[in-house]
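The structure under discussion is supplied below as structure tokens; questions concerning it will follow.
The complex appears here minus one protein chain, its other protein chains still in place.
Going in written order, the chains are labelled A, B, C, D and E, and every chain counts its residues from 1.
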Amino acid sequence: MGRLNPHGYLRIAQAREFELSFAGGEINVAVAVANFGGEAAFVTKLPKNDLTVNAIRTLRGYGVDLTNLVYGGDRLGMYYVERGASQRPSKVIYDRKYSAISMAKREDFDWKKILDGASWFHFTGITPSLSDELPLICEDALKECKARGITVSCDLNYRKNLWSSERAGEVMEKLMPYVDVCLANEEDAEKVFGIKADNSDLLGGKLSKESYEIVAKKLADKFGFDKLAITLRGSLSASDNTWAGILYDGTKVYKSKEYKIHLVDRVGGGDSFGGGLVYALMSGYEPQKAIEFAVATSCLKQATEYDFSISSLDEVNKLVNGDGSGRVQR
Amino acid sequence: MGRLNPHGYLRIAQAREFELSFAGGEINVAVAVANFGGEAAFVTKLPKNDLTVNAIRTLRGYGVDLTNLVYGGDRLGMYYVERGASQRPSKVIYDRKYSAISMAKREDFDWKKILDGASWFHFTGITPSLSDELPLICEDALKECKARGITVSCDLNYRKNLWSSERAGEVMEKLMPYVDVCLANEEDAEKVFGIKADNSDLLGGKLSKESYEIVAKKLADKFGFDKLAITLRGSLSASDNTWAGILYDGTKVYKSKEYKIHLVDRVGGGDSFGGGLVYALMSGYEPQKAIEFAVATSCLKQATEYDFSISSLDEVNKLVNGDGSGRVQR
Amino acid sequence: MGRLNPHGYLRIAQAREFELSFAGGEINVAVAVANFGGEAAFVTKLPKNDLTVNAIRTLRGYGVDLTNLVYGGDRLGMYYVERGASQRPSKVIYDRKYSAISMAKREDFDWKKILDGASWFHFTGITPSLSDELPLICEDALKECKARGITVSCDLNYRKNLWSSERAGEVMEKLMPYVDVCLANEEDAEKVFGIKADNSDLLGGKLSKESYEIVAKKLADKFGFDKLAITLRGSLSASDNTWAGILYDGTKVYKSKEYKIHLVDRVGGGDSFGGGLVYALMSGYEPQKAIEFAVATSCLKQATEYDFSISSLDEVNKLVNGDGSGRVQR
Amino acid sequence: MGRLNPHGYLRIAQAREFELSFAGGEINVAVAVANFGGEAAFVTKLPKNDLTVNAIRTLRGYGVDLTNLVYGGDRLGMYYVERGASQRPSKVIYDRKYSAISMAKREDFDWKKILDGASWFHFTGITPSLSDELPLICEDALKECKARGITVSCDLNYRKNLWSSERAGEVMEKLMPYVDVCLANEEDAEKVFGIKADNSDLLGGKLSKESYEIVAKKLADKFGFDKLAITLRGSLSASDNTWAGILYDGTKVYKSKEYKIHLVDRVGGGDSFGGGLVYALMSGYEPQKAIEFAVATSCLKQATEYDFSISSLDEVNKLVNGDGSGRVQR
Amino acid sequence: MGRLNPHGYLRIAQAREFELSFAGGEINVAVAVANFGGEAAFVTKLPKNDLTVNAIRTLRGYGVDLTNLVYGGDRLGMYYVERGASQRPSKVIYDRKYSAISMAKREDFDWKKILDGASWFHFTGITPSLSDELPLICEDALKECKARGITVSCDLNYRKNLWSSERAGEVMEKLMPYVDVCLANEEDAEKVFGIKADNSDLLGGKLSKESYEIVAKKLADKFGFDKLAITLRGSLSASDNTWAGILYDGTKVYKSKEYKIHLVDRVGGGDSFGGGLVYALMSGYEPQKAIEFAVATSCLKQATEYDFSISSLDEVNKLVNGDGSGRVQR
Partner (left out) sequence: MGRLNPHGYLRIAQAREFELSFAGGEINVAVAVANFGGEAAFVTKLPKNDLTVNAIRTLRGYGVDLTNLVYGGDRLGMYYVERGASQRPSKVIYDRKYSAISMAKREDFDWKKILDGASWFHFTGITPSLSDELPLICEDALKECKARGITVSCDLNYRKNLWSSERAGEVMEKLMPYVDVCLANEEDAEKVFGIKADNSDLLGGKLSKESYEIVAKKLADKFGFDKLAITLRGSLSASDNTWAGILYDGTKVYKSKEYKIHLVDRVGGGDSFGGGLVYALMSGYEPQKAIEFAVATSCLKQATEYDFSISSLDEVNKLVNGDGSGRVQR
């Protein structure tokens, strides 16, 4: 998906110049993993035009394997985003309707070929929201994953502008049985499956970690996930957030440090958490280390422009190890 | 329609920044007329979002009456354009499929209300190309125009990326009987109605004015136009073009001066010709003056950034009167 | 008035590129009102040149009626502003001397025609500061307003670079009897009329709301205003301010919530408060709702680039209703 | 004087970003001379503000001695310029009325001190056009020059937006007796002193060198100049000009090569010719070499952004010696 | 190598912003080939830092295989380039001394591994010029090529700022026996091997194709090349060049069409010719088609920003087939 944002704090309704980058729930994870040196491939459907050429050059540049891209359809999904500040929230216009992927057909994807040699499959709740066919396409992929013993992770990633809670719950409930590692943010569990955290006030920026432990357990138990991670964003304002995460492995809840972030670009924050977590689990990190790594990855991403996590392993580990002082490196 | 172009000579496939402006076959004409001080209103269907707010602020700024805009649909049509140079042509990616206007329904437009008080109606061949419903919508409008004695102008504006010659011919043939003033470029007559100019080599940049006189007469006679104008672009390269026009009033062909243009932005050139011609005819200019005015308007537009004609009446008249020296004004 | 500011945090003395926008105490209010969907017209005197054309396109784009603009004079007033940060304050260079408006004559304005159909008239203390003729022009307008029963609002808007406290007091004292709704910031009452708040330390960023209640009452009683509003800016630094307001209706003081703002662009903050308040009062909001609406409008403006308030009614109401979390909208 | 121009080919009426540089008939000459390694000082009156600080840093950076700048007044003169292309001319908005220099008084300048140690004094016809006092200030300086035996050069530099031909003729006629070296362009002699070249068509881009030889002789004889130089611009379009010059030393007319220039920025072209000529004459170049040097300097300036001549001595001499091939240097 | 150039026509000595891209005699060829869909790998030595990360993302994005990059050394070579115009030539500052590659050692490159599976090896005369070790490194590679039957192409690419004609001749003479396909521009044969074309005036922009046929034959016979291609640039000015090429296959000289190019960015023109030629010969094109393809590729590159050839096969073939009209594609 293309991303167009005005410079600095200009709003979409007033801007005359936009910066083009690329983004998307799954590609953000793929780039994060590839950026850490992991192997990552990306599958979607894209139209044949020069915007796609631009996208491919960018993604290939990050080392993502694009061998199995499917070409066709009319348009590249786009989204416009403006950066919020203080009490003015960031704002997104989705222009992804009728995108190539949203009009894809089951026969477009040969999952046996695509998944050949893969050990991990990641998808988000955004994809099945885009059409009636996409839940089926996802299920095709997930069945093949199960057949091959591929670990499946899913970020619930609920977007109210894309589908209703009811439709999301209905669709995602069918896909959850295939999922080994589930990711969610502080809103998803409630919005998708109706599992609500007590004592939390999202608009007031206050989250109760204890409540989310209970949410985590309920959700994991409901679907039998191997692991479940929840990110906890305390939205103090559009300029400052708190950020933390918890990871439940079926027996214990591991809590990360909490960071207070002065935001550069919060969009893609959750996906970079996913990227960090997938990389960590693929690398066999212990749960506590995994959740700290994922939270640190996404903390740094939110101090970075655009959707992609581009901090190096060293940079993330430095933060994991406690140096968040921001002292200049020279 | 939104227009996004990279800075300078950067190509779409390599750019990371795009300039946003607004454009479209009809709005370009409306802005040109309003810019000269004429009254112009614009009707289309636009989705409700901040891109539309941006568009409205821009168009209203040029003095175009937007009272009858219809809101709804999913997306604002967009197009991406890169500036050519020398042997490298300018290139356009249309991302207008599924735009609000392309999915509009006949009942969206209350032509009695919209056309109330109007004396002139302009449309282009791009609009009916966008859907199967749009030819019907156009016909609704045209019928109401005829009923009210409103003058109708139409720019054939054939785009091979939007429809085939066959489909264009079939649709446009039905609409032509309502048209009083027809505009075409050096390709349209052949592409839409199969009326070809002899002795011209478009790719070689050579046009025979005599042949186009014959084309003009054939075309005007076929549909009984009151007036027919053809623009004649000699494409020497993507940097340098010749530019002229002819106007046939049923009895005589009036030929304009020919300009050699060092191009700044040729996109919108034909529309600004249309805007100049409509303004001239609305203002009662004699045919020779009208064609000179329209060609000068569009000559200056092609030395100006973006789609809109923003040269003042004085500036155009100065060129009409022979000063193309480009001497600095101070 | 044109506004030129360097990109980002660059200073005027070092910049080579400036962003052009438009601004001014009264136009900022007009744009704010028009942006909320209110009807707003703007009257001033502007020279005939392409900067004015640019200004007109911009203002008309925001829906401000410019029918009664007076053309003439030598120059468009300009101001240069650099964005402060931390302990470095924002800084303004006024280049408005000899502007068309500052050299306007009483006979330039036909107030009977201009005010025909109007129900509200707003002016600021900046206008009468610009020449010796302008207080007379203002008085002409105000007399006509009284004759027609038009509500008059005035933002004291004292600027030490434009006139002395003595001159300001003398001039404004004569105009106040015509004013129904008076607006002031935490400095104006003292600077213009010598009414000082106790227990407040402007440079230290500490304001006593109680003291300002007393100021409000004193000031309103002195001139018999129908309503008086005071904005209260706590300047913690050039990056962070507190922001609140009080509204006195002759019987009671209504206090707004206080926001802590991480500033994007504080210039125009007071004017957007004025715009919000005028819109609210024109719309018949209750006093508490009116002051909350005005403060929220201006809070969001200060998280937005340039002088104009461009947040929508929905966005302001969302903040009024308590959501200042800045959570991304998608 | 500050100069603000939009990026690329954007027009003033549509631009939102402007590039700031500095310019002016005399400072352009001073920078050209200093840039070649000559000693150059600049005298004017500037207001005390950060725009002036910016200007001073820029000018001092080019090595111009600013010791005798006079501070005071209200504003720095500004001009806005947009770049023309093809048939669309470059366009200038002067915003220099009421500038500090235009409101300067004779007593502001202590010419004995300013001219101490100087050997050459250069002024242009723009300066005396700015007020009624400035011709007197110029005359004060010129008298002191004569007293000290300082060579005086003057570029007639007629600007119709600043004064009428009548007033220009009247004022300049009084100053000419002090002038040793006179510079003019293809229009000045006629516009200021009514000496017209036959057989030339400025708007058509055709100049008769022979006619200008006669003009040169007439003009030089009239005032007894030691030397007189005329630049000859053939304005083919706003994109392409021819450029040449002639130098008359009282006995013979020396003609330069003629260049065909694809323009980058023609503004300042004449001043850079002046700078090149003053440097050449100060350096004792023979007339033929002097006129070639001056024309080559100004040819390169017109292929360079902004008003200043910044090509090095080597670069100019390379062109003088015949290499105008534009082959890349590496 | 990194490339930094100011925006538009700004000069290095005056610019404050630079665009970063990547370039180099060999990588330009690799990108051109990969861009056409060919397989291309690039070998050099680069330091470990974020500039290199940027470079790698860019090059990998173009599909160039970077598996065999060697890491180490202190710095990435950089060059600064400003765009010429009219009589002002483009200008380059090399800041490549002490670059990682220039300080590379023979043992850094394991040619057996690097060349495994390769069928074509391309290098330029720039590489051996950078140090005393690099000719030996080149020879190591070339010997391994010969042993494996890999076709070797070499672009003489003489740069006077990097080495003297004497040293170049001496070094290149040793490497030529390994070369199958030699490329040169209109200066190289003379500058490196003393083989001069008669009747040509490089600074005057006039080249004699006949003379270059003789040069081609002399040069090919001297070293027994399988094929020899010469590009012929007629430098009319820094804005306009003619461009053509000849290819000699030992028996016949094949001449391409000549293009008149209005330059966007001429740097990298010769390398894109090399890229086009290598791709054409690897693809088994007949000589006439090969030279036309290479010349068209490099013609389009010079109408494109930065060093890389990014026109598609279709775009190049369209030009080869005669459409240089630059008509907009829509």
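What we mean here is this: a contact is a pair of C-beta atoms (placed from the backbone, for glycine too) under 8 Å apart; a residue touches a chain by one contact, two chains touch by 3 or more.
Keep in mind that this is a model prediction, so the values were computed, not measured.
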For a quick check of understanding: of A:Leu4, A:Val43, A:Cys145 or A:Leu263, which residue touches the chain that isn't displayed? A:Leu263
Cross-chain touch to the chain not pictured, restricted to C:Ala41, C:Val70 or C:Val92, is C:Val92
Omitted-chain footprint on chain E covers residues 4, 11-21, 49-51, 53-54, 57, 74-76, 78, 80, 82, 91, 93, 95, 97-98
For review purposes, identify every residue of chain D that touches the missing chain, sorted by number. 56-63
Quickly run down the residues of chain C that touch the omitted chain. 8-11, 13-14, 84-92, 94, 159-161, 202-205, 235-240, 266-267
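Please note the rule applied: only the chains that are shown with their structure count from here on.
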Let me have the rounded angstrom distance from the C-alpha centre of chain A over to the C-alpha centre of chain D, please. 61
Round to the nearest whole Å and give the separation of the Cα centres of chain A and chain B. 44
Listed in rising order, chain E residues that touch 2 or more other chains are 8
